[in-house]
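Missing here is one protein chain; the remaining ones are kept as they sit in the complex.
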Amino acid sequence: MELVNAEKNLRKRKLISLVLKAGVWLCGIMTVGILIFILLFILLRGVPNINMEFLFGTYNSDTLSAFSSIVTTFEMILISLLVAVPIGVFCAIYLTEYAKRGNKAVKVIRLAVDTLAGIPSIVYGLFGMILFVNILGFRASVLSGICTVSIMILPVIISSSEEAIKSVPDMYREGSLGLGATRLGTVFRIVVPTAMPGILSGVILAIGRIVGETAALIFTSGTNVLESPTLDLFASQRTLAIHMYMLASEGLPHSKDMAFATGAILILVVFLVNLATTKLAGRLGRLGNDK
Amino acid sequence: MESTRKSHFNEKFMQAIFFLSALASVIAVVAICLFLLIRGVPAIGEIGFMKFIFNESWKPTNTPPSYGILSMIVGSLYVTGGAIAIGVPVGLMCAIFLAEFCPPAVYKIVKPAVNLLAGIPSIIYGFFGMEIVVPYVREYFGGNGFSVLSASLILGIMILPTIISISESSIRAIPYSYKEGSLGLGATKEETVFKVIVPAAKSGILTSIILGVGRAVGETMAVVMVAGNAVMPIDKIRLLKPIRTLTTNIVTEMSYASGLHESSLIATGVVLFVFIIILNTALSLIKAKSLRN
Partner (left out) sequence: MINNDKIKIENVNLYYGEFHALKNINMNVKEKEITAFIGPSGCGKSTLLKSLNRMNDLIEGVKINGKMLLDGIDIYKDMDPTMLRKRVGMVFQKPNPFPMSIYENVAYGPKTHGVKSKSKLDEIVEQSLRSAAMWDEVKDRLKKSALGLSGGQQQRLCIARAFSVNPEVILLDEPTSALDPISTMKIEDLLVDIKKNYTIIIVTHNMQQATRISDKTGFFLHGEVVEFDETEKLFSMPKNKKTEDYITGRFG
């Protein structure tokens, strides 16, 4: 009951298969190509414009220095992490070590974390503007920005920490409890240190997110730029990413050059962040393999 | 005895702290909803729900002003649709490449590249779009370059990592036995991958697309730099004409808005938020369905 000439069809099938194979290779190469194009485009025009005055000088319409923006970016990273990391890690500890399976509260918390992860930056920005800038009266200030991004980075810290804590083998816990340690002691002396690479990779991802954030900060910490750096939480001062946005939208040749320079710095940071997370994830991966 | 009681207290105390920290996310979500609604809904009430959502005339500084955001809603749909049309085929093919065809040595280059693409800030994409994509579109397709097409291209690139990573892992999760079954019938590797493996991974792929839609709908800075941001009457929207989306409506006008104008921008954010909630619901439905199977 031979129905078709399978041999004859084979040539056509082989050709289609070859086209599909070429297609997936092409898309793989294209993805890498796009990345390289973007990186080279920014770095080649940006790096030559980076100089000491730009990095550490006083801001004025000639230097367009990023110094004050750099300092504010660091300040924002540091304080947001101080706020969000404990909350996020504790939340992950609750979800993995304390919450009972199928607990209603856990479902609600997970839903909330997923929702936070999906909310667009601009909505965070609106919320921060309404609550921190207006209602709480922080004005457009670094403080308002910090409050806003602290909430924004919660989901990434929670999910990386949860993932990491879950991957700690149960025998570690049993070993510790068996030696008479309390549950709390086990959590802080065994579980959290073992999960540290994963937690750190969440922290680093959060840093990446803060450094690159624009839409959530434009109406909270504002677009203002000071001549020289300040650590005043109530000052309105832009971060690096907003510095780049403002320079880019001015459209003058000099400011565009400096936008490239700022972009190059941002890309460098993103690159380091990626490198660090990959390294840490690798360490956590090895831990998981020991099981 | 004393120390046992103390450690018992510590345990209870820290447990309460853990629980409160876990509640922080819930409180944050509730607060975000609450404040957006408190500031946004009265504006919608004042403008009139129908006039706000289904009217395409946005003239907040006219007397009398009109606040219709239909054109922005349609604009968001257009650029998102464009991003999906560009990003999904390329991303899915790249995911298939990574999961099934990529030699290990090449994987060590492509995978980190995808991760790096995910980490690049929107502002960089926007700037790249403004400096490269917009002039290119102007040169080769016409118009002034700030257009639906430019925004779609940039968003299409931006959603690539989301589509790739999630599709790749769902393709990898398909049991080897399906592949054996298909190859055993005389299918080629490519036929097997495209006709059996990829369809079997469809719920994961759908998840990646919805997350991509979420990212595209919510993206602001990259779009504002390439879309031209003019409010277009719906019947005048073209691939090569400028466009304004929900997100860019907020960011272009908020700095000088006040009164009802400001509230109407917040209300625009509420509409955006509703879109995101719909997408999240779709995601959990897919998750629940794939768990049942």
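In order of appearance the chains are A and B, and numbering begins at 1 in each one.
Here, a contact is a pair of C-beta atoms (placed from the backbone, for glycine too) under 8 Å apart; a residue touches a chain by one contact, two chains touch by 3 or more.
Predicted, not measured: the structure shown is a model, and the values here were computed from it.
Looking at B:Ile96, B:Met130 or B:Ala187, the residue that reaches the missing chain in the full complex is B:Ala187.
For chain A, the residues touching the chain absent from view are 1-7, 9-10, 12-13. Think of the hidden chain as still there; on chain B it touches residues 175, 177-188, 191, 195-196, 199-200, 293.
Just so it is clear, only the chains that are shown with their structure count from here on.
With each centre defined as the average position of its C-alpha atoms, the distance from chain A to chain B rounds to 16 Å.
Residues of chain B touching chain A in their complex: 7, 10-11, 14-15, 17-26, 28-29, 31-32, 35-36, 39, 89-91, 93-94, 96-98, 100-102, 106, 109-110, 112-117, 119-128, 130-132, 157, 160, 164, 186, 188-191, 193-194, 211, 214, 217-221, 225, 247, 250-251, 254-255, 265-266, 269, 272-273, 276-277, 279-280, 283-284. Residues 6, 13-14, 16-18, 20-21, 23-28, 30-32, 34-36, 38, 41-42, 86-88, 90-91, 93-95, 97-99, 105, 108-109, 111-116, 118-124, 126-127, 129-131, 135, 151, 154-155, 158, 182-184, 208, 211-215, 218-219, 241, 244-245, 248-249, 259, 263, 266-267, 270-271, 273-274, 277-278 of chain A are the ones that touch chain B when the two sit in their complex.
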